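Sharing a structure below in structure tokens format, with a few things to ask.
What you see is the complex with one protein chain gone and the rest in place.
Coming up: subunit A.
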């Protein structure tokens, strides 16, 4: 079966690239699963989403992706993220800290949009690291 060529890039570096069988990402319209032979798609990703890359015979690759795009054409999948982090690179304690802090400031001020985004990001990072949130 044909494989997908996947590249996960952020402005400052290439995070991961390689072959995969399936990519699952969360766009503003909902989750989208990409398999080989998928029609060309350009989608906007949500803030604080989790990207899953399934590979045969290897453990699933999970990354926290904050904002950005996914573009699919000719079995090439590029994920352009403003900020992205592989699950294995996440500092769990730091992410938990960030989540606690963000939640505290949300409780203090309901309209704190920055804190809401902060909390979303922290949750995505924890989920990418395989932690329960």
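In the analysis below, a contact is a pair of C-beta atoms (placed from the backbone, for glycine too) under 8 Å apart; a residue touches a chain by one contact, two chains touch by 3 or more; residues count from 1.
In this text, contacts and distances are computed from a predicted model.
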- Query: Any idea which of "ABC transporter permease", "ATP synthase gamma chain", "Sarcosine oxidase subunit beta" or "Formate hydrogenlyase, membrane subunit E" UniProt assigns to the chain that's been left out?
  - Reply: "ATP synthase gamma chain"
- Where the missing chain touches subunit A, by residue: 7, 9-14, 17, 27-29, 32, 39-44, 68-69, 71, 73-74, 78, 80, 82
